[in-house]
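These notes are about the structure you will find just below.
The complex is shown incomplete by one protein chain, all other protein chains being positioned as in the whole.
Should a chain be cited, it is by its letter among A and B, assigned in written order, with residues numbered from 1 in that chain.
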Amino acid sequence: MLFLTACGGDEEGGDGGDDQSDAGPYRLGLVHSSEGPFATNSATMRAGANYAVDLINADGGVNGRDIELVEVDARNDPQTLVTAIPQLVSEDEIFALLAPVDSAGCEIACAIAAELEVPALSAGAGRPGVLEPSRPWSFTMTAPDASNSIPVLEAIMEQESAGTAAIIVDEANATTQAQGDLYREVFDGSDVEVVSTVTFASGDSSFASQVTSMAAENPDVIALAAGPADAARIAVEIRSQGLESLLIGTGSLQAGGTDYINGAGDAAEGTLTAAQFNPDNPDEPAASLLAQAEEDNDLDAVSLNFAYAFDIVNLIATYLTDSGAAASPDTLEDDRQGLLDFLEDVEAYEGMSGDVTFAEDGTGDRPELYAVVENGQFVISEVGS
Amino acid sequence: MLIQQLVNGLLLGTTFALIALSFNLVVGALDRLNFALGETAMVSAICGALFMSQLDITFVLAFLAALAIGAVVAGITFLLSFRFVSAEYHTAPILSSLGVGLVITSLVTRVVGSDQRRVPSVLEGVRIEIGPLRIVGDQLIILSVAALMTVLLYGFLNRTPWGTAIRGVSDDPDMAGLLGVPVQRVILLTFVISGTLAGASGLLTGLSFHTVSPFTGFETTLTALMVIVLGGLGNITGGVVAALMIGVIETLTVAYLSATYRDLIVFLLVGITLVARPQGLFTRNTGVVGRV
Partner (left out) sequence: MLKSGRHTLAPEQPAAALVSGTPTLQVRDLRAGYGRITGIDGISLTVSAGELVALLGANGAGKSTFLRAVSGMIKPWSGSVHLRGDDVTGQRSDRLVRAGMAHVPEGRRVLPTLTVEENLRLGAFARRGDGDVDADLDGVIARFEPLRERRNQKAGTLSGGEQQMLAIGRALMARPTILLLDEPSLGLSPRLVGEVFALIRDLASEGLTILLVEQNVKQGLGCADRGYLLSTGSVVMTGSAKELLADPAVVGSYLGARGRDA
């Protein structure tokens, strides 16, 4: 939380050298999506980024200049990304891009941004390998599902001494397919027998058929490789058919937690997921930032994408403050390179989401947590506690 | 398990049957497709779900509200997209009703947001077990309400003067007019009943899927088109039979093959049927089962 403490309440304008108030605002691009399976996550990300910008601007901006978010609604359509991002770069002259939260969108958006040599940061995109085509220009705050969820879920399997498991996979989506592979690895590693694997295609189907197939095997554990909304419907169907298996999810299920819990209601109770973000983080400064965000935005709990997006904006602002970068047409190229170097070297930046560090591959380094749904909320604990 | 899957398929089929009935009624009355019926089902279901979860009213009341909303929306669709569109332009109502559908979707997302809404379970904890077969409360409701509505519709069409008038208009609107039937009012009535069925289908589908989303409208329309094309356009009984068939086929495909083949197999089936029997499995006027 370097930035806010650095300029909190002080008369920034008086500092002279850094005052560039004639240069107009710093522009950041933001791509969200009002449609598609991750629309809710996307809206949350957008809210977090805007909240960060509002706080910064209310405090006098960066180097005397406001930050402005130039937003594009991709409506879950790759075609929009292909045309909108070059436009953001050439016409709006954005300094950096807040990339889509969904892996599919992020992969495309980051690749386009990388081609134009614009840094892109995502507040989501947990599928392994998403950033590969766009490195070193891209980063994500998220630890990939695999590196984060596998050890956590293996620990859970041991703790629950599970013997048999079923997996339900959304086959129409690369992210959920990767989740399915992840579960197989977990069950392999913890000697749990996979007795049933069923598939669905997200959106329109009733899950009666799939759940009936799984119920026939009466597994101890059912692993949900599904978007949060679909996972919710699956959970309800599982409970309504009287199955009492333990439901588990990866970190991305917890990330989309509100959708899952609102959709599933009582059926979500007891669901266990891996987690990498704790909305009730007791450590400062995260604790007070979270509390403030909850109050200012009237939230029950800050969700992952909100906190991650908030931290992205503040990371960029910190770089701009520290370097005094003008990000003017002449210096844009150098300044963007400067941001890359800054991000590569960030070490334990203290943000709303806890300590932020990026791994070699540009993904976030996150704590291994797990979450359990209790009384309609994800309660986060550390593995082994 | 096969028996259970067959029952699951029939359950899915009953919700398809209601929406197919809804489409076929309009085809019969006007020889036109109302492309806004999927969205009509969606908006009824969303409202029903919201009434149940926000106003805490019972399923029965929410269901009746969904029927009423479906009826009103379909009535408005008739006035906006069909009533004043000249009969010479066959494609005009396709576009105008598609447009109404788009407007409904954007109104719903504008007013209540784009989140999917939970449909609370009905008769929670009720579970009937017959041998290997298990039917839970929601499924019982879906099965009995869909069956009841189908029976009521058949009864209405076959046993009442207005029902006979609907079928008369469907056969020959000019002649029905010469017999003293107020044709435009009968068509409006047909739309209203069709909307009622769409509303029922919407909320029952929501009950079966446990949620409703504002973006399912057009998918519902596509499913209904598959069903009515397979069953023979305008053939009411054919539509019901085709709906149950598609429900069972979809379910068995998902259970024994893969979810990704589901649409493929249904499309193939419909494609093959159309090549072999362009009039559908059951023809409009002289099918195996015949028109009502």
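Here is the rule we use: contacts are C-beta pairs under 8 Å (C-beta built on N, C-alpha and C of every residue); 3 or more make two chains touch, one makes a residue touch a chain.
Everything numeric in this text was worked out from a predicted model, so none of it was measured.
The hidden chain, counted over the whole complex, makes contact with B. When the full complex is taken into account, the listed residue touching the unshown chain is B:Ala176, out of B:Val7, B:Ala29, B:Ile141 or B:Ala176. Checked against the full complex, the one of B:Leu11, B:Ala165 or B:Ala224 touching the unshown chain is B:Ala165. Where chain B meets the omitted chain, the residues involved are 161, 164-165, 167-168, 170-172, 174-183, 285, 291.
We adopt the following convention: only the chains that are shown with their structure count from here on.
Chain centres here are Cα means. That of chain A falls 39 Å from that of chain B. For chain A in complex with chain B, the residues that touch the partner chain are 34-35, 39-40, 171-172, 198-201, 203-210, 212-213, 216, 229, 232-233, 236-237, 240-242, 259, 262-265. Taken in their complex, chain B has these residues touching chain A: 1, 4-5, 8-9, 11-12, 114-116, 118, 120-121, 124, 127, 134, 136-139, 205, 208-211, 213, 215-216, 219, 223, 250-252, 254-255, 258-260, 262-263.
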